[in-house]
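Here the complex is missing one protein chain, while the rest keep their positions.
Let's turn to chain A:
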Amino acid sequence: MVDLLEAVIRGLGRGSIYALLALGFVIIFKATRVISFAQPAFMLAGAVLVTFLVGPLGFWGALIAATLLTALLALGVERSAVRPMVGRPAFVVAIITLGVDIAVRVVVNAFLGINVRQVDDPWGLKTVELAGLRVEQRHIAVLLTTTVLVAGLFAYFRFTRMGLAMRAASYDQEAALAQGVSVGSVFAVSWAMAGGLAAVAGTFVAAGENVDGLMWRIALVALPVIILGGLDSLPGAVVGGLLVGVLQELAANYQAEYAPVWLGENVSIITPYVVMLLVLLVKPYGLFGTREVERV
């Protein structure tokens, strides 16, 4: 039982990282109807920026600065590579973001260099005793940070003028435009938000470990997460992220005991994708996604 609960908490920690990344994907998708494959690069960029800024600014200062800088980077990418493509098929824009991802990651990797770089988070691998369970501090930290960020985001969309504009634009771009919403700035803000969220996620992925050039692959797990939750559902992204995180940890924890040998090692890597395929067989638009209405 203790084992199970500990695995679930680890999963929630991992899942909140996925939730942050998935929120970025969903925010961009809602605004522009495009999946941005550039998120992995932003995530890596955020983590690398933190490693450079953590010396002078301290962890939290560096985290905030890196988040803002990555948001700025995402803003630049949106303006230069994505805005010219408004009105073109979503697939083409998605491939452009793939190109952006490749190019940005080369630059980020160049800054990363061959030396070991760390984000110097205050937690490391330290644990804390909570109601008889040994829990790693970094998992609690990321869970709390995500809770705050998600609450802030939902409040932003619910109560601010720009949030209202973003909701309107995602509902019907032309109608929003006619009502005086600047759809261009909606695009820009969504990209900036997604970039910032990816930077936070990247920093927490690197917490307790080294920043690694291969870290970007973690961001790909957010793709099955958004399909699972539904491409256009913000709550779906959060629920899907936590669910996938927990399932992945459970798979990692109990594989040795229960999984047949022919499945091979590290089944937890493919768990998200298998779950995605199974859910899609039953619900083609994810758990919370809006069913696409076809008009002739």
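Just so it is clear, contacts are C-beta pairs under 8 Å (C-beta built on N, C-alpha and C of every residue); 3 or more make two chains touch, one makes a residue touch a chain; residues count from 1.
The rule is short, and it goes like this: contacts and distances are computed from a predicted model.
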item	value
Hidden chain of the complex, named as in its UniProt record, picked from "Branched-chain amino acid ABC transporter permease", "Ethanolamine ammonia-lyase large subunit", "Membrane protein" or "Putative zinc transport system ATP-binding protein AdcC"	"Branched-chain amino acid ABC transporter permease"
Residue among A:V2, A:L72 or A:V92 that touches the chain left out of view	A:V92
Listed residues A:L223, A:V239 or A:A252, member touching the removed chain	A:L223
Missing-partner contacts on chain A, residue numbers	34-35, 81, 84-85, 88, 90-92, 94-96, 98-104, 106-107, 109-110, 113-114, 220, 223-224, 226-227, 231, 263-267, 269-270, 273-274, 276-277, 280-281, 284-285, 292, 294, 296
